[in-house]
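Yeah, one chain of the complex is gone here, protein chain that is, but the others are all in their spots.
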Amino acid sequence: MTQGVKPYGDTMNDGKMQLSFTLPIEWNEAADEAARQLAVNMGLVDVQVVEGRKIATGFSFFVLYASTPHSVDVDNVKASPARAHAMSMEEVDAFVAENVGRKIRVAGACIGTDAHTVGIDAILNMKGYKGDYGLERYHWFEAFNLGSQVAAEDLVRFTKEKDVDAILASQIVTQKGSDVKNFTELVELLEAEGLRDRVVLVCGGPRVTGLLAAELGYDAGFGRGTLPSEVAAFIAVTLAERLRRSGSQLFA
Amino acid sequence: MTQGVKPYGDTMNDGKMQLSFTLPIEWNEAADEAARQLAVNMGLVDVQVVEGRKIATGFSFFVLYASTPHSVDVDNVKASPARAHAMSMEEVDAFVAENVGRKIRVAGACIGTDAHTVGIDAILNMKGYKGDYGLERYHWFEAFNLGSQVAAEDLVRFTKEKDVDAILASQIVTQKGSDVKNFTELVELLEAEGLRDRVVLVCGGPRVTGLLAAELGYDAGFGRGTLPSEVAAFIAVTLAERLRRSGSQLFA
Amino acid sequence: MELRIDQTSVDRCRALSGSIVAPVEAFIAAHSTVSVERAVLRLLGLDGVGRDEIPVPNVVVESLATPVLARGIALAIGKMVAETGLNPAQAGAAIAAGELDLAQFGATPDEAARAALAPHVEAGMRRLRERRAERGERLERLKQLPPPLLYVIVASGNIYEDRTAAVAAVEAGAQIIAVIRSTGQSLLDFVPYGATTEGFGGTYATQENFRIMRAALDEASERAGRYVMLTNYASGLCMPEIAALAAVERLDMLLNDSMYGILFRDINMKRTFVDQHFSRTLNAYSGIIINTGEDNYLTTADAVDQAPAVLASQFINEEFAHRAGMPDRQIGLGDAYEIDPGLEDGFLFQVAQAQLTRQVFPDAPLKYMPPTKHMTGDVFKGHLIDALFNLTSVMTGQTIHLCGMLTEAIHTPFLGDRALSIDNARYVMNTARHFGDEIVVKPGGTIEKRAASVLAGCEVLLERVASIGLMEAIEGAFFADVKRSPDGGRGADGVFARAPGYLNPFEDALRAELTVPA
Partner (left out) sequence: MELRIDQTSVDRCRALSGSIVAPVEAFIAAHSTVSVERAVLRLLGLDGVGRDEIPVPNVVVESLATPVLARGIALAIGKMVAETGLNPAQAGAAIAAGELDLAQFGATPDEAARAALAPHVEAGMRRLRERRAERGERLERLKQLPPPLLYVIVASGNIYEDRTAAVAAVEAGAQIIAVIRSTGQSLLDFVPYGATTEGFGGTYATQENFRIMRAALDEASERAGRYVMLTNYASGLCMPEIAALAAVERLDMLLNDSMYGILFRDINMKRTFVDQHFSRTLNAYSGIIINTGEDNYLTTADAVDQAPAVLASQFINEEFAHRAGMPDRQIGLGDAYEIDPGLEDGFLFQVAQAQLTRQVFPDAPLKYMPPTKHMTGDVFKGHLIDALFNLTSVMTGQTIHLCGMLTEAIHTPFLGDRALSIDNARYVMNTARHFGDEIVVKPGGTIEKRAASVLAGCEVLLERVASIGLMEAIEGAFFADVKRSPDGGRGADGVFARAPGYLNPFEDALRAELTVPA
């Protein structure tokens, strides 16, 4: 399909969507109309304020249904490259044996003050996630899990000491942009230390998207429901590619 | 407050809102991004696609949180005049006795093919709604409930025969604009018959707003959760007003 | 789950329903209606429309003077077939085209007519048997999931959009698809023709629409590996015809209530009683499960007060169904989750009612309707009310489960609404799958007391109805607070007494094959 796609309620291109929000105003007759006008100001049409009520002094909650005249050109939407190469654990191991010829060293950590290790553990631990084994289980990977609340400095130091090939940085807490702050700090430190190009730099977390990763200067970013094998495949392929280009086995 | 109001998430003016919609595309990595871009095209910022999944072949469902840069100028939002004059049943009766001096004849019906009488019954029946008595219970009102699926012609004929002062038209089914169609048909017929100015013309239903009523050429429109007394008060005040202007007791 | 109930009171209610329905059945046996006659024509193969889009069966029936019609349209057509050698379909076409006049064959002896018709009647009966066998074969091969069977509605007004929505719902886990009928089709004294793309609040019930949806669902069933059922509405002025068309297009269920049309659509009661009987006889033979409309009592009045009336209506519907030769396994009695969500312990009342119905009608495929009346624009709250409805259904072992929509108060379901609604039911019914088997209701508690009082109230109501007669009771507004007179309401003029020698060959054939209690 080449023409733009619109939301679908019960008929093609009806553009129907549901919205809900709170306005910091007292609820009364006029409040519903205010909610409607806000939606109109947003460019929505056929706006129906189907629920409007007081939820606290000076605050009103609304549910709306409306149609958007906007559409999205799906043909020009690209999937993030991160998950491009799907391989099983066995395939990845075989690929590394063939194209890298030595174990890939990976260091993962939940950086900053973030203590949410479940996500990065899901990627690294033997057990893995949703039946997909973690990197520790791979024969051709050597995985170091630095755990939670790891300062960027420590992660970088470790990278130098252990000649790490790939860094996996996790951020689950995103409030007030703490994730972006911490990810940025890490990449800048790596650059300062001249390590940036020596490592495959990967970030992840429920709010991470390929786009964000690119903006932050990471090689890839993985979000909701990532499987370890997707990450392993990306690292393997990217690293092999670099080796091919540089013709040598980087710092082997 | 004079400056525009924005939605409130957890901080003043953060503009946060929740959206959900279906796109007629197969779910995959790129679909989430398509949903995000649609929101961006709608002018939303800080767009987070927090849920995206396949709900059927060729259809994906999404939940988003985002901020709108738009606001609404609440000071210039007017409540519909309809519910302006709050009076109890006793007050309305007293008001009519004083200012009209005879029983007000009201005819109510669920017009077109609409058979949803619960709403109009709530306004007319003795029992009323949410503890607020219906018009039949008022001493100074004579209420005729024509029931459901009443053709505009029949309602107009009845209006003539019974010298009705106020017409209450109900529309609950709104699909494909059937409500607007039926309301319009009624008002046009009344005009054709030269009755429009002789009656207080009121419409109602869950999707009716003061604005819609005005556009359709009705004297008032009542929506969700209307109480009979609100309707009685509006009719009484409006009719008294007209009598005052015309100086006579219209067709008494 | 288990509840102690007074079985003697239950037996007494059944006995009362028997004596309530008996006199009505006598009336039914002595009468017919234009829609019964049109159904006979459809079963004989008449189809299509004549001038002004009037369906051929209507043209044919209207072409006869009442005294002639009183002996049965089949007799007239039989004579014409005997004389002209045309088959019934051709005969119908000729009449509709104005080429031949049905009345002119009056002289032909009845016997000749009967004989000429026999092969066509047998062909019609065979068609019904074939469709039924087809269903059986598919159900064997494509097993359904265990009940509660998830039932969702499609209602866009456009049969093609409905098809898209239905197939999507099947992928989401729906087991039954209902195509909601366009607003007030029940008031039309004919069945619209062809595929339709315009309708208000629903899509017209036409044979072609049935066919389109059945084909789509058969395909989807194969892909899903589960047989997906299709249902529509019979109740209204065309109950027998819809029953005939549904049988031919292999619908699996039909909304078919013995009193809905009377109470909620002001359709003449005699018309309704006669129509529902023949339509149910057809449903019984076609293996179609009927769904009754007790939910309507609850959406229009207070659900707590109406509970005894609902149970009484279930007993009456059961009795009428039995009289039409229908086995319990095809009698989908209705109930609904309509108690005010703001009522303290309302959930206990819902559980009591649902479990009571389950135990009173152990073999009936109960139809459980979702909350509708108290749903509002707060879709988040609505989704929760639906969740407790889902829980009640799986706890009490309901059979046909109409999935509630979080947007019930807003619009006919969007495709995404349906997906969320099915997710809701699947989540709740899976996480609490065997909860009902785990608990016993405390003797003397609120739930048991409520169930007992509903049953007692029902018995009292049935006694009052039995004492004055059903038609009189309806006239006395015993049900749903609505008052209907025996000769008032729509479609009264379509009812007539059967004249001596009246012939309805399908009725005879069906009664011969079905076991109808004396």
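Letters A, B and C name the chains as they come in the text, with residue numbers starting at 1 for each one.
Rule of thumb we're sticking to: a contact is a pair of C-beta atoms (placed from the backbone, for glycine too) under 8 Å apart; a residue touches a chain by one contact, two chains touch by 3 or more.
Because the structure is predicted, anything quoted here is derived from the model rather than measured.
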Candidate in contact with the missing chain, chosen from C:7, C:66, C:104 or C:431: C:431
Hidden partner chain, touching residue among A:21, A:65 or A:95: A:21
Contacting the left-out chain in the complete assembly, out of C:137, C:198, C:219 or C:345: C:345
Contact set of subunit A toward the excluded chain (per top definition): 20-22, 55-57, 59, 61, 113-115, 118, 149, 173-176, 178, 206, 224
Residues in subunit C touching the chain absent from view: 341-348, 351, 380-381, 383-385, 387-388, 391, 406, 420, 423-424, 427-428, 430-435, 437-442, 445-447
Contact set of subunit B toward the excluded chain (per top definition): 8-12, 16, 18, 20, 48-51, 53, 63, 65
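The working rule: only the chains that are shown with their structure count from here on.
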Inter-centroid spacing, subunit B versus subunit A (mean Cα positions, whole Å): 45
Rounded Å distance, subunit B centre to subunit C centre (Cα mean): 34
Whole-Å separation of chain centres (CA-atom averages), subunit A against subunit C: 52
Sites on subunit C at which at least two other chains make contact: 376-377, 409, 411-412, 414-416
Subunit A: positions in contact with at least two other chains: 8-9, 12, 16, 18, 20, 48
